[in-house]
Structures are given as structure tokens and as C-alpha cells.
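One structure below.
One protein chain is absent from this view; the other protein chains keep their places.
Chain naming follows the written order as A and B, and within any one chain the residues start at number 1.
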Amino acid sequence: ADLALYVTGGRGRVAFVHEERLVERQLRDGDVYAIAAGIPFYILNTDDSRRLFIHCLLRTQCSTTGLYESFYVVGGRNPQNVLSQFSEDVLQAAFNSSKAVLDPMLVSGFNRGAIITVSREQMERLSRGRIKGFGGSEEPQPFNLLYRNPDFSNNNGEIFTADAADHRVLRRLNVGVQLLNLKPRSMTAPHYDTRSTRIGIVRNGRGILELVRPQEQEQQQQQQGPTYQKLRANLNPGTVFLTRPGYPSTVIASGNEALQILYFDINSQGNRRQFLAGRSNVLRYLP
Amino acid sequence: ADLALYVTGGRGRVAFVHEERLVERQLRDGDVYAIAAGIPFYILNTDDSRRLFIHCLLRTQCSTTGLYESFYVVGGRNPQNVLSQFSEDVLQAAFNSSKAVLDPMLVSGFNRGAIITVSREQMERLSRGRIKGFGGSEEPQPFNLLYRNPDFSNNNGEIFTADAADHRVLRRLNVGVQLLNLKPRSMTAPHYDTRSTRIGIVRNGRGILELVRPQEQEQQQQQQGPTYQKLRANLNPGTVFLTRPGYPSTVIASGNEALQILYFDINSQGNRRQFLAGRSNVLRYLP
Partner (left out) sequence: ADLALYVTGGRGRVAFVHEERLVERQLRDGDVYAIAAGIPFYILNTDDSRRLFIHCLLRTQCSTTGLYESFYVVGGRNPQNVLSQFSEDVLQAAFNSSKAVLDPMLVSGFNRGAIITVSREQMERLSRGRIKGFGGSEEPQPFNLLYRNPDFSNNNGEIFTADAADHRVLRRLNVGVQLLNLKPRSMTAPHYDTRSTRIGIVRNGRGILELVRPQEQEQQQQQQGPTYQKLRANLNPGTVFLTRPGYPSTVIASGNEALQILYFDINSQGNRRQFLAGRSNVLRYLP
């Protein structure tokens, strides 16, 4: 799957193979990055004390099965290394060595899941790796959503946006990323997106989501015109929600602290956000 | 849904919100126009005595549900206004006013369907609206299919075509529009389209559609090569029909008056029309 990532805490490094080089990029809070499907990569937490938090969007459109399928090219018992599945004769011929020689490489400490602790020696080896692959300078740097002026800001909050126009890695995926900071007792003006499907992830604070969607109708009712249905849901840290193109919605910071939501905007190309209240309200231009 | 429209009678106005302006375009018989999904718009019949007739094509490819979903941002009991579905506390906060104040805006006379009569005062208000939104000059003008030379013309009839090459609004939708005028007792040469699916709408006259399609086959029969099936149908004003890419068809004006058909050509980009008889007959170039 194509992968878009957003760092929400900690410090680390992402490394991936690009045109026979290992390309490394530093990651810090607010960084947006993307890695194309099939590119081998790893992520390293380089901070001694803090956890590294990353939100990922996986787009499976390039998968012929439509499923998310992950392949570990380095691994052991858990996760399995894809290479270890080949027959012993294939491996011996491919690596020109006996399976016994391969074993250490195939295991690499991966026995209890895809996340492992890296020793100081391994860390040094990774650093040497970085020096070896000093190239890849044409690959983009991460784009930081926080170290720039917000796209919108007033007494009630601020919005930071990164889309195809800002960053090549997002254009490839047709995805935008947005961060909303809403002060307590504030709300966004009711709005909808013309083309994007949005996935929202609540990072901090508590709030309310209100969304209006079309109501399914019987044939006879359709002559009465469309009717709509309201959905109201509580937002807590970790809540994930989705809004479809055309469906109006609003979020309200109902707690005592700011409400912070990270959005992935899928199919963001050509999308417009239409507000139904406030200064940019489309209703102002209608009779 | 993305919308392509063709005016077949009367006079009016289409108005839509584009980059915080209300853009208005005059509509008259033969005009082709398109409005992208999610753009709020209204259509006004400005003629005192005549009806305004418009044929619309709705492309739902940007809808994640695959359904056509319409949203009324101004409305009342029927159609419902999407805004009216939000909770009263949301609306009061959004509009900084009590629901009572909102009521007139929410109702606006929409109680018996999406089409309403506009009083002289409301018409004036709409005109003021137009002055306010004097911009949008970069948005294209409607394209008139009739006020130009036909793409094809002889004693038997004429064809007017508008596609991506002619008009930006059609390129966005990958749709072409075509008008066929066929004199009584005339027919089109049997032909097929290489990539377009065509939707035909009979506007005037009577005729016959003949179409050849592949016949489904049992496994054993397939060794005998493909076989085909003829469909023959009467065409009357209002008849709608569809032809798939590759399926040869012809229409015949069988009545005493001209047969006029409006076509929407879906996926018109890269399409070629191949004739199986007549001067441009592909068979002339085959052994």
C-alpha cells in the first residue's frame, strides 16, 4: 500500500531504499511524509526516553486484491521474513551460501513482533548504513505542518494544511493532511467537502461531531424530495471518524481543553471546502 | 454528482458560487454547460411565459456511495434544508442568533418541492445578488451547440458536436454532447464508438433504433466464434436509450417530421466513431 504518515510526538528517522541507495530522513513532531507502495523502509525511534508516535494512512489502490498486504524483507519467526519462505535450494543458490549462513540475517531478533529494541551496536551499524547511502538528495524532505503559518487563525483556533500543492509526496497519493486546533467552547462553521473523503483522528481534547447525511428513501417518498438525518457523536482522544464528500458537518470543542484533530483528506485534488456559516459562507452568495 | 446540462427550450439563468463569488450565466436554447460536484447553484426561468427545458447528465463517479445524493443548502419542509438538520445549539452558535431568527432563511417558501415561484421582489433581490458577485470572469461561458456550423451536414440531416476540445467544462467531466437532426425517411450510416458509452434522448419526431450486440454463449459455442443479436426499438419523443462502446447501431427517421436526438457521450476522450457504411466507411479500407 502507498503510505502517508504524520508524526504526532517524539523524534526518529525513516529510512527507505531509493534507486540503490538508502535514503534517510529525520522525523519530528508535525512532520508529514509518504512512501510509495513496495519501497522497503524502516522507522527508528532515536530518542532515549520518549515514545515516537506516528499516524499512518494506507492506500490500497495499487493492490490487486484490494487488501492491505505487508511484506517483511528482514524478519524471523514473527514477523516472518518473506525470503525465509523460499525453498532451501533457492536460497542457497540466490545467496551462494548455505542456509546456516543465512540464519542470522533471517532472524535478526524478530521473534516477538515487528517492533524490536535496537542495541547500541546495531544503532551504530544503522548509522554506518546511513553514511553508505548518502545520496537520494532528489527525494523530498519531510514537510512540517507546524513550523509554518497556519492557513487559518483567529481567536477560536487555527488550521494547518498540507496538500499536493505543498508537497510532492502527497501529490503522488492524492492525499492532503490537515491539523485543526480548536479552543474550548469553539466550533468550526458547518461545512462540506466537494470531493474529499476525510478521516479524522482526535489527538487531544473532547468534543462533539455533528454530521448531516441523506436518508435512504422508499420510491414513493422520493417524490417528496430528499430528507436528511443528523448524526451526533462524542469525540475523545483516539476517536476516528469519516466524512463523505457533500455531507455537511461541524465539530465543537466541548471540554475544558483545546480539541486537536488530525485529518487525512483522500482524493484531495480539485476538492473545495464549502462553508455553510461564517464569513466564507456560500449562503451569502445565494438568494 | 458532476452535472452536464443542455438547454432545449426557453430562457433562463444558472448561478453558482465560485471562489466566494456568485457567478451567473445566461442560458438559451442549445446552450451546453457543466457544474462540478458540490458547487451550490440554482437555475432561474427568466421568461414570463415560456417553460425552461433542460436535459441533465449526472456523473456520480465522485460519490463514495456511488449514489446520486442531492443537498439543498436553502430549503424548508420540502426539500429539507441540510442546515435545518443540525441541532439548535449548533445553529445558534454558527449563526450567532436564535433559531427563530433563522427560520425565515431556512424556509424560504420551499414547502412543496424543489421548484418554487419567485416573486418580483425576490427576482430583484437575485439581481442585486448578481451585481454583488460581478466576478468569476475566468469561469467559462456556456457553449452554444446551435449557433455554429454543423460538424456534418447534407441533404439528409446535420450533426452538431461539442466535446473536450471545444469546451473546458466538458473536458472536466470527460463528456461530449451531440445533437442529431435527421430528415424524414433518412438514416444514419451504421456505426459504433470505440470508447464512449452514449445516452440518447429523443427530442422530436419518431424513428427506429437498430443495434447489434454480442450474444452470450455457452463454453462449447464459443469455439464457433462470436454470434450477435439484433435489437430493434421504436423511438418517440422522450425515449432514452444507451449504446455501449463497440456495439454497432443506426437510427432511422420513420415519421413525417425530422427526428432530433440529443446525445451525451460518456468517456468521450480518445473516442472514435467508426462508420460501417457510407463515405467514411471503415470497410472501404479493408479487403
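Here, contacts are C-beta pairs under 8 Å (C-beta built on N, C-alpha and C of every residue); 3 or more make two chains touch, one makes a residue touch a chain.
All values derive from a computational prediction rather than experimental measurement.
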Sole contact to the chain not displayed, among B:6, B:42, B:192 or B:264: B:192
Residue ranges of chain B at the interface with the undisplayed chain: 187, 189-190, 192-195, 197, 210, 212, 214, 224-230, 232, 244-246, 248, 250, 252, 267, 270, 272, 274, 276-278, 280, 282-283, 285-287
Those residues of chain A which, in the complete complex, touch the missing chain: 15, 17, 20-22, 36-40, 42, 62-65, 69-74, 78-80, 82-83, 85-87, 90, 93-95, 105, 113-114, 122, 125-126, 129, 132-133
